[in-house]
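Here the complex is missing a single protein chain, while all its other protein chains stay put.
Presenting chain A:
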Amino acid sequence: MAPTGPRNGAPRNSARGAGSGKAATRGGIAKRRSGGPIRVDRDGDLDMDTSAAGGRGKKNNSAPAGSARKTTRTNATSSRPSRPTTKASHMVAKVIQGGTGSLHSRISQGIDPSSRHTRSSRPINGTNTKTLIVEGLQHSKAKDNEGGGLKELLIFLERKATTAGKLSHSVRIKKSQLRGDLVYITASKEDAEHILKVNGFDWAGTKVHITEADEQAPNGAEASSLSADTQSVKENLRTMLAQRYDPGQKLLNLATLGNDPLLIQMNMFQESTPQKLFRALMVICDEQFKTAQAKRDAISSVTLAGNNIDDVGQVMTLTETFPDLVHLDLSNNSIKELRGLRKWQHRLRKIETILLINNPIDASNPTYKDELVSWYPRLQNLSGTQVRTAEQVAAAELANKPTPIPQSGPDFRDINGVGEQFITDFIGGYDMDRPNLAAKYYDEHSHFSLAVNTRSSHPPDMPLPSWGSYLKLSRNHVKITTTGARQQRLFSGMAVIQNVWQKLPPTRHPDLATQFDRYIIDCHPISGLADLSGQSPAGVDGMIITFHGEFEDQDPETKATTKRSFSRTIVLGPGAPGRNPIRVASDVLSLKAYNPLPSVHGTTAAASAGAVAPPPVVSAEEAQKQQMLSELCRQTGMNIEYSRMCLDVANWVFDQALATFNEKRVS
């Protein structure tokens, strides 16, 4: 079979096959790369090494074999009873093996550098995979390709294994490694069987020979020694950090790391780049703390002075590890421009001190300080100069903290005491005699529904109430979303409302007259309500009352009482002819866990200005006027306001008002 040439020209730096039109049909390959960046991760070196070892060392349970991750963990737990620190180990391992040095060493070991895995590569579960050895790459035409032809070989194997096996799924090579002349590939046991069938196929001018690999991990020993190295390096770094930590000052001193005797002794700067070393240090720091609070409590200051930093990107992880840092010393570095600090512009939100003494930026950009002050709202000390006082910071924060719209007293814009009388009647009637209350104010076009808000706040000492008998009726639209259920839970018509009110537990509201502070009652006139008399096509005027309060109810079965808070909006209009002059058009009840109302009645200015307080006491005269008003509304079909105007004109002589009405109507 002739090699399929075209792929030799495929892009090699991106993921194999990704972006090519055939990627979709070779889902296996695409999948292997999915979940991680397509860009080859240059830090992925060790990840691959350890996991590759894991793949091969599946049967060997002795220390050198097994998954390298596992080995690390075992070592970690045995040498130190603290938490397993896999992440740090890997980080440290990357430091040792990472960077250019590592690439070099890997090439010298014969490991193909192009087959690095992304960060998302996971170690393969050794028990379900098989490792194969593929010969032939060295003699193929593809070996002069960039990357040594490995990618092309893998694509070939996957494709041929899939087609040769007439498989419905794509064969996937999970892992590959070039060692000398041999290519080690790892796939699931099932896929490996299919790949073996490709043995002897022609490829790139040669034949590929595929055999099963020894069970012995080819580099298991290396992996374990690496892991041991990792552990010792980590221990050393930890020791170094401990020496540099001043618990009294809560200061972590990371100044002049380049001169650190321990790091020099460890040869860290030959083995790794400073950035990677710093990252590893941060990961180790991070591991020392269980919570962000513990971290804040232990370290509030860090000095990075004298590290030749010209861009904070080089020590980026500092702000990830210590987002709440208060004091930071960056003196004696090489920061030349604001650009070198820009990456931290939106971080370090708690920073109060930044020292940038003896950085080139002082000379090159004289206005940088203003900029920094604007970046960090809590910054007070910039290179030894006070740029804000603590009071200024506190004042600014207070000013920035949102404040709720202040409470005023009741907004009770009543019309002729109608609202006042209704609410008195209603609250008493709802507790004492619901059937009669419904009969008086509700008619066949009245609606009632209730909605339970189970997520409201409540005082911490109050147990959350159970909503048993209410939930079945609750019409909370957030929870009840279907048209059918919403319709079922809307109660329309007096008889239906009477019926549902009978099902609700008996209640006791605080006495409106003596415990007025347990209520907040707002109301105002509203126009355009349905006119049941049919005489005002444009609709009639009425009133909308929204009141908030509390009640105690009693479970009919257990007799247990529960206090709850409620808000209720009732729309009042003129009653239908021959009925009570006032009707409820709409009654929307919202229930929630008991939580006392804020005190709004102390705001005396608003309360005395025409509000309902003191509790409604309807004078005899007012009651009589009310009666006349209702009667006039009933007889004339006029709304309350017009009826009142009419009666005012007639000096509250009923017959005269009626006569006036008839005169006007004729004209």
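To be clear about the criterion, contacts are C-beta pairs under 8 Å (C-beta built on N, C-alpha and C of every residue); 3 or more make two chains touch, one makes a residue touch a chain; residues count from 1.
Here is the rule we use: contacts and distances are computed from a predicted model.
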| item | value |
| --- | --- |
| Listed names "Tubulin delta chain", "WD_REPEATS_REGION domain-containing protein", "Trafficking protein particle complex subunit" or "NTF2 domain-containing protein", with the criterion being the UniProt name of the chain not displayed | "NTF2 domain-containing protein" |
| Omitted-chain contact residue, chosen from A:366, A:406, A:460 or A:578 | A:406 |
| Per the touch definition above, residue among A:365, A:595 or A:635 touching the missing chain | A:595 |
| Option touching the unshown chain, where A:357, A:490 or A:560 are the choices | A:490 |
| Residue numbers in chain A that touch the chain omitted from display | 399-411, 413, 445, 447, 449-457, 475-479, 483, 486-487, 490, 492-493, 520, 522, 524, 526-532, 534, 537-539, 544, 546, 548, 565, 567, 569, 571, 585-588, 590, 592, 595, 597-598, 600, 603, 606 |
